[in-house]
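Just dropping this structure here.
Of the protein chains in this complex, one is absent; all others appear in place.
Now for subunit A:
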């Protein structure tokens, strides 16, 4: 993956336009870009044959949550089929895997512990360890993916918030270590709640790992 800022407005303005080269074969995507949300890999609001009718300047970006596949298909089946692009018949799309979902399988910070993050799935609360997560990530073969984070809501204690940063960094290292593709496509997750200090700490540490994106 490659990213280049192609235009910024200078001065105190932070807005910028970028180019993201990702996918296989590589596609050029302009940022800011919108990720289409999906359920078990396919958009919920439009059937696959109509995806092509969406007016998109480049190949559409789809956001896919690995947590949606906890109930199946299993990583071995997904691998056998050939990964997400094959399984979903979305070979020309750029697929981004991250456990973020606002409707289904939300992170449940109360269930998280030092071993893994927790999610409220349709089949109950599930604990996902970095090794489980990387099993899924390896089988999915998404173009870009985010590391496993210990996401907490804004109202937790300072102590819990700090712990979420510590865990997220540790899990980032675990993900990097278990990544079979050599760290080409990882986005390091940045947490820290509403604490600017913690956010900065997390961001600084993530940058040290020199992953392609935060």
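As a convention for this text, a residue touches a chain if its C-beta (ideal position, glycine included) is under 8 Å from a C-beta of that chain, and two chains touch if they have at least 3 such contacts; residues count from 1.
Assume contacts and distances are computed from a predicted model.
Missing chain, UniProt protein name: "Queuine tRNA-ribosyltransferase", from among "APOP1 protein", "Large ribosomal subunit protein mL46", "Ubiquitin-like modifier-activating enzyme ATG7" or "Queuine tRNA-ribosyltransferase".
The residue touching the chain not shown here, chosen from A:21, A:77 or A:207, is A:77. Contact with the omitted chain, checked across A:34, A:89, A:115 or A:207, is made by A:89. Of the options A:17, A:44 or A:115, the residue whose C-beta touches the omitted chain is A:44. Listed here are the subunit A residues that touch the chain not shown: 39-44, 47-49, 69, 71-73, 77, 80-81, 87-89, 122.
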